[in-house]
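Attaching a single structure in structure tokens format; questions to follow.
For this view, one protein chain was removed and the others were kept in their places.
Up next, chain A:
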Amino acid sequence: MTETQILIESTLQAIAAGILIGAIYGLMCVGLAMIFGIMRVINFAQGDFMMIGMYAAFFALTLLGLPSFLGPVVGPYVAVLLAAPLLYGFGWLIHRTLIRRVTGIETADLEGEGHYAQLILTLGIALILQNGAMILFGAELISIRTPLSSDAIFVGPFLDGLAVFLNKARLVSACISVVIIVALWWVIKSTTLGKSLRAAADNPEAAIYMGIDVDRSHRTAFALGTAITATAGGLLATNYPFHPFVGLEYVIIMYAGVVLGGIGSVIGAFWGGMAIGLVQQLSTIILPTQLQNATIFVFFLLIVILRPQGFFGRNVERT
């Protein structure tokens, strides 16, 4: 293989891998955008909601014995989808018992509109979830294995021996991510629930005057955000081993994706996550691999300097 061929193949491979991982990052970011965009809650526990989603999918798979009647390929993805309503309920409960005390109308007499309390509360939830998971599940790495995890679709050979590999587990996960995003976009744009979410995000006071239960809308947004990020975690886990502290590795990516996409824009968050996936992969072509994650933040800073409102700034779209 000549140096030019190596460069072309590496670039094509990085684009392919970037799109596949970017779609999953995008779904994670959308989950956070539901909470950050609609409720303006800086949620430090979002990475840990993802971790809980990974464990929920793992236990749904193993305890229900899904591979025995759905097969080793379909079973894991059904487990991931079964974990979503569980995490929706978990998010609903967390909001009902804790988050609502520092958001919405409850924050009227709190300093900084409750943001300080939100930071401390969500950080506390994160620590409890991490250490609780450590006690309950142990520090051992686990993953949701499917036969697709280390299998790839071979595209090629073309252009005198070049080839690109598409990881099958990532490909299925990326497709599921896109379907969820499209469904969410439809719900937000076309349903009564979506309208109430948008109203609660745009102007909570006006929404209350119009008879919308903003507290309920916030709870729905929080639960949806939790379930979506948890689903992304489950999809990631089909190809990535996890442990109780895995959320820390991804929470920064989620925030970067949300800001890149434009704070308040759910669809923008998806493209923000996609951009991070692509930058992460493409950076390795010209820079040492150890700078892979640093490159994300250089890119992030560039976007913040050149286009502070992100790709889909709040003037263009909200929720």
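Just so it is clear, contacts are C-beta pairs under 8 Å (C-beta built on N, C-alpha and C of every residue); 3 or more make two chains touch, one makes a residue touch a chain; residues count from 1.
One rule holds for everything that comes next: contacts and distances are computed from a predicted model.
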{"item": "Protein name, per the UniProt record, of whichever chain is missing from view (\"Leucine-binding protein domain-containing protein\", \"RNA polymerase sigma-70 factor, sigma-E family\", \"Xanthine dehydrogenase family protein subunit M\" or \"Carbon starvation protein CstA\")", "value": "\"Leucine-binding protein domain-containing protein\""}
{"item": "Touch criterion as defined above, residue of A:42, A:74 or A:152 at the omitted chain", "value": "A:152"}
{"item": "Residue of A:46, A:103, A:220 or A:281 touching the missing chain in the full complex", "value": "A:281"}
{"item": "Residue of A:142, A:155 or A:304 touching the missing chain in the full complex", "value": "A:142"}
{"item": "Chain A residues touching the omitted chain (full complex)", "value": "1, 6, 9-10, 13-14, 17, 21, 131, 134, 138-143, 145, 149-152, 154, 165, 167, 239-243, 245, 249, 280-281, 284-285, 288-290, 292-293"}
